[in-house]
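With one protein chain held back, the other chains of the complex are shown just where they sit.
Now for chain A:
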Amino acid sequence: MFYTKTILNKYPKEQRYLLAVLQDIQKKYNYLPRGALIMVQEYFDVPLSKLYSMATFYKALSLKPKGKYIIRVCDGTACHIRGSALIIDEIHRLLNILPGDTTEDGNFSLETVNCLGSCALAPVMVINDKYYGNVTPALVRRILKEYGGVNCEHIQEKG
């Protein structure tokens, strides 16, 4: 929990920095470990229940550990009508995870986001910080292969 301490030291003990602190912890660990939350509770002197209510309210925060690669599929309106549901289905089929889940080996997490503001490239998918535009189910296979996510030989390469 060394990092949590470093993060806490950057912020004054004012309630308005709570969200920022939680976001920083989330960025570091990809989720909010209970131990970290207890440190935040002590530092800001707020009830733990308040931290949990924030953790469950804001989409950016998560109480469940996330995988090494976080796949975020945009399901904004533009992406939706250009077929983001097909992308999610394809990922589900290849990695056997639904939005909100993490693969058993801890490599991939799947999330949907409500708009990444890249509607011109719809449908859009982001893995960690890398954007992929105009994604098709076939492209999903290729991209996941790059990350070592797909080793199904029966899936043939196309195009």
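We take it that a residue touches a chain if its C-beta (ideal position, glycine included) is under 8 Å from a C-beta of that chain, and two chains touch if they have at least 3 such contacts; residues count from 1.
To be clear about the criterion, contacts and distances are computed from a predicted model.
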| item | value |
| --- | --- |
| Absent chain [UniProt protein name; select from "Pyruvate dehydrogenase E1 component alpha subunit", "Nitrite reductase large subunit NirB", "4Fe-4S ferredoxin, iron-sulfur binding protein" or "NADP-reducing hydrogenase subunit HndC"] | "NADP-reducing hydrogenase subunit HndC" |
| Which residue of A:1, A:20 or A:98 touches the chain not shown here | A:20 |
| Residue numbers in chain A that touch the chain omitted from display | 14-20, 23, 53-54, 57-61, 75-78, 80-83, 86, 89-90, 93, 113-122, 124, 129-134, 136-138, 155-156, 158 |
